[in-house]
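One structure is given below, represented as structure tokens, and several questions about it will come after.
Left out: one protein chain. Kept in place: all the others.
Let's look at chain A:
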Amino acid sequence: MSTTKSLAYVRKEMLDQQPAPRSQVGFTRWARDNLFSGWFNTVLTLVSLFVIYKVLAATLPWIFGGVWNADSLAQCRVIMNEAYGNTHHACWAVIHERWNQLLYGFYPETQYWRANLAFVLMLASLAPVLFDKVPRKMLYLTMAFPFLLVWLVWGGTIWGVTSVAFGFALGGIAFKLVDRFGSMALSAIAAVAVAAVWWLFIGPSVVEGLNSVAPLGHLEEVQSRDLGGFMICVIIGISGIALSLPIGIVLALGRQSDLFIVKTICVGFIEFIRGVPLITLLFTASLLLNYFLPPGTTFDLTLRVIIMVTLFSSAYMAEVIRGGLAALPKGQYEAADALGLDYWKAQRLIIMPQALKISIPGIVNTFIGLFKDTTLVMFIGIYDMLGLSNAIRANAAWNGIYWELFIFIGGVFWICCFAMSRYSQWLERKLRTDHR
């Protein structure tokens, strides 16, 4: 065997590792893959760049060259003409000047602290509901918040809201007492009956007596028509959100129920509400509600709106939750039955936690829709931000100003709604239990 014939070339030493070609790394590679991977993609990229350039070139100087201090649009234009020689810039002065009005409406200026305090308390009482790391003790604040909100915003003594809260407490006690007989439905009826008796017949006279004897914590009373701006959106939105979820759950359960009459009532209600526009319901609230109530009853307009918005979104909520209930495997229901749980226990411990988890995106979408729909109150004479923007424009000083107000209002809504949708995505990820 001869091994004399050597190979032509054998590398003896390792070469150093070479960096990848420049076209295959970093931004070049990324741009090639994502922006210029074919002729169609290249065209799309160029068109997109052109669109972005056009939009930015039109808006950036307008936004950042804006005037912040002026008393009227005319003065704004004078300032712009001096500075730039043209009037193609934003006049943010309208936001600056009407800031308080846009936020609080016609709320008395000396009382702004009440609205601010209520807002801070709202954030504090939402925290334990939204994030489970927050101390559980704060849930007491959450329970007290609705009453604090009414007291702070509308004023009066504390006895009015205390009486309402006391009604709830009485209802709760009645529920506990009757619950020993074992029927959930019966105890619910008892609780509602006891609370209603207190609210309608006993409470008002007690409140009157206490008000005359000891007007505790009396705040200047503010009429509903003075509420407005961002504040009214938040009040209607948060009340609607808080109330529509439980009502929606009850309606969804009713629609899924085997009880024919209950089911028919629920289906009829849901389909009716979903079939008509919210605006007709709001007009009903402002035009017709006096027909349906006992003669001489006066009903606060804000409360009417809150009721209508709540009913409207609870019908949508019911459909969302029904979807969650339907998506739950039948084995879950059967397992709950096999464990010997009664209907309400099964719902509370097995069905609802899972069904609600499935329907989180839909529920939050309904919330977002509700919050956006609060702008519709401008049609029945409540000055929300959009209604105020019309009112501001009707003023001679600001006649002809559109975009600054629209951008401000749109920005406020965008932040709120985007935050809600992000929160729902976070919650969905957090609650995900399958291992994907």
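FYI, contacts are C-beta pairs under 8 Å (C-beta built on N, C-alpha and C of every residue); 3 or more make two chains touch, one makes a residue touch a chain; residues count from 1.
Definition applied: contacts and distances are computed from a predicted model.
Choosing from "Citrate lyase acyl carrier protein", "Predicted secreted hydrolase", "Amino acid ABC transporter permease" or "Peroxiredoxin family protein", the protein name stored in UniProt for the chain missing from the display reads "Amino acid ABC transporter permease".
Between the chain not shown and the residues A:Ile265, A:Leu341 or A:Leu427, the one that touches is A:Ile265. Counting the whole complex, the residues of chain A in touch with the unshown chain are 33-35, 37, 41, 44-45, 48-49, 51-52, 181-183, 185-186, 189, 258-262, 265, 271-272, 274-280, 283-284, 287-288, 290-295, 368, 372-373, 375-376, 378-379, 386, 389, 400, 402-403, 406, 409-410, 413-414, 417-418, 421.
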